[in-house]
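Okay, handing you the structure first.
Apart from one protein chain that is not included, each protein chain of the complex appears where it belongs.
Presenting chain A:
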Amino acid sequence: MGLVARVVTGGVWIVAGALKITHPDTSINAVRAYQLLPSSVAEAVGIALPAIELVVGLALVLGVFARGAALLSALLFIAFIIGISSVWARGIEIDCGCFGGGGVKTGAASAYPWEIVRDTALLLASLLVAAVRRTRLSLDSVLFDRRHDDVAEGAL
């Protein structure tokens, strides 16, 4: 369960980040379209966010620093849910820019409920990964193998 949550959430992040990294102008526009951040901040977020998404995704899929990555992932989903709710409440119709794209898009409001449901599901998955101490097949358990220490001590 923890493994599935970790790999699925991580996979989503990798796709979301990778699609945006090569299109910074689109990414900046997508952030700007939320009309929440001042222009220069929107530019920084538009450039930095895809990079963070990619690294959080890789960390989750590989299972390195999985709990930290899961916590960061949860925080990002909370921010996205707030962002989408906010444009919805203000009657702004934009492509969420979740997987590239972004900007004004007519009729986009009909997608908001589903986007919020999706992000909430991924938020819960992230929290699950953060709550479980260790999931199977993670690099963390190779790198920081507690059992290894125990065996070494037991042998003495």
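In this text, contacts are C-beta pairs under 8 Å (C-beta built on N, C-alpha and C of every residue); 3 or more make two chains touch, one makes a residue touch a chain; residues count from 1.
Here is the rule we use: contacts and distances are computed from a predicted model.
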item: Undepicted complex member, UniProt protein name, chosen from "FAD:protein FMN transferase", "Pyruvate dehydrogenase E1 component subunit beta", "(2Fe-2S)-binding protein" or "DsbA family protein"; value: "DsbA family protein"
item: Touching residue (missing chain; options A:L3, A:I52 or A:A121); value: A:I52
item: On chain A, residues whose C-beta touches the chain left out of the figure; value: 17, 20-27, 29, 32, 35-39, 47-48, 50-52, 54-55, 58-59, 64-65, 103-104, 106-107, 143-144, 149, 152-153, 156
